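Heads up, one of the protein chains got dropped from this complex, but the rest are sitting where they should.
Let's look at chain A:
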Amino acid sequence: MLPSPVSDSHLPTTDHPKRRCTVAVTGLNAIDSPGPGVAVIRALREAAEFELRVIGLSYEALEPGIYLHDLVDKTYQLPYPSAGTQVLLERLREIHEREGLDVIIPNFDAELPNFARLVPRLEALGIRTFLPTLGQLEARDKLNLRAFGEEHGLLVPRQRPLHRADELAAAAEQLGYPLVVKGKFYDATVAHTLEQARQAFHQLSAKWGLPVIAQEFVPGHEINVAALGDGQGGTLSAVPMRKLYITDKGKAWAGITLEDETLLQLARRFVQGTRWRGGCELELMRAADGRLYVLEINPRFPAWIYLTAAAGQNQPAALLRLALGLPVEPWTTYAVGRMFIRYAWDLITDNHEFHQISALGEL
C-alpha cells in the first residue's frame, strides 16, 4: 500500500468562524512555462479558515488566470516591473482603495525587488506581505549563486556571467560541453556546440537582458524542493518533488513527492543560513554519484506549489497566515508518492472580457 495523504492538521479548520480576507496574487500566466499564481490561489481556496476574495494582478491580457472566475474574483492589470516602484505603488494604491487589500502575494522573480522595496509603504497602507528582503533576493541571485553556495556549504555547478557573445568560447573551454546557457531571470538552454551557445546567448539576452549565465552541465535527476521560511531561520515546511515529465522548456509537467531526509536537510540549511522569509524553491540535480547540486534558488513559490497542499503542507495558506501575523507551526510530515500531472485545458470566454481587461485594465 502506498502511504495515504496526511491531513493538513497545522491549519485551523472550519470549527472557527471564517476570517474574511482579500488577497491579491500575481503570476496568473498558467501557460506552458507557468507562473505560480493559479496554483497559489487554488491552495489558498482550500484553506478552510478563510473566506477569501481573490484579486488577480496581471501583466498581459491573455494570462489564463484572469478568466478563471471560480478562482479569481476580479483582476487588475499592473504596470511592468521595468516601470519602477513608484508607478507600481500608485497602481496598487488605486486597487487598494477599491478592494481593501489585506495581503499581496507576488509570484514573479522579476517583480519581487519592486515589491520588497515597497514593503514599508504597503504596510503603511494596511497591506501585508511576507516576502524575502532585498538582501536575501540578492544573495541567491543566479549571478551570486556559486559564491552563495560556497558560503553556505551548498554544491553549485561552476558558472560564469557573460556580457558579450565572444566570451562564450572561453566559458565553454572552462566549463565544457554540453553547456547550460541561462537567462538572467528565466529560461535556460543546453548547448552542445559553440554555435548553439551563441544562438541561446542572443535569444536570452534579447528577452531577459544581460548578463547571460554559462553554467556547467550536471547530468542526473532533477529534484525540486518547495520550502517556506519563517524569516527567523526556521523552516516551516519543505516538500521535495522529482520531475517525472519535463517539457522542452525544462518545466515539470508531472512530478511526485519524495521521502529523502537529505533533501529536507538541504532545504533547512538554506533557510537557516539565509533566515529566508517566505516561499522559495530549490532546483536541484542529483548526480549519478548521489551528490546534490543546487542549480537555482527561486525566491517564490513554484508553479507546482499546489502539490504541497495535496501532500498535506499547504504552503500558500501558511504564508497567508504569516502575512497576517498569525502563528504557524512547522510541519513534520507529508504524503510521499503524491503526484501531479499538469494538463492543458481550453478555457472559453467571450471577447468582451478580453476587450475589457485590454482596454480598461480590469475584469
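Observations on the model:
Here is the rule we go by: a residue touches a chain if its C-beta (ideal position, glycine included) is under 8 Å from a C-beta of that chain, and two chains touch if they have at least 3 such contacts; residues count from 1.
To be clear about the criterion, contacts and distances are computed from a predicted model.
When the listed names "Succinate dehydrogenase cytochrome b subunit", "ABC transporter ATP-binding protein", "ABC-type antimicrobial peptide transport system, ATPase component" or "PqqD family protein" are checked against UniProt, the chain not shown comes out as "PqqD family protein". Remark: the omitted chain is touched by one listed residue; of A:R20, A:H202, A:H221 or A:R291 this is A:H221. From the options A:A110, A:A165, A:L244 or A:L324, the residue with contact to the unseen chain in the full assembly is A:L244. Annotation: of A:A116, A:L258 or A:L282, A:L258 touches the absent chain (contact as defined above).
One of A:I31, A:V87, A:L125 or A:V336 touches the chain omitted from the figure, and that residue is A:V336. Residues of chain A that touch the chain left out of the display are 1-3, 221, 242, 244, 255-256, 258-260, 336-337.
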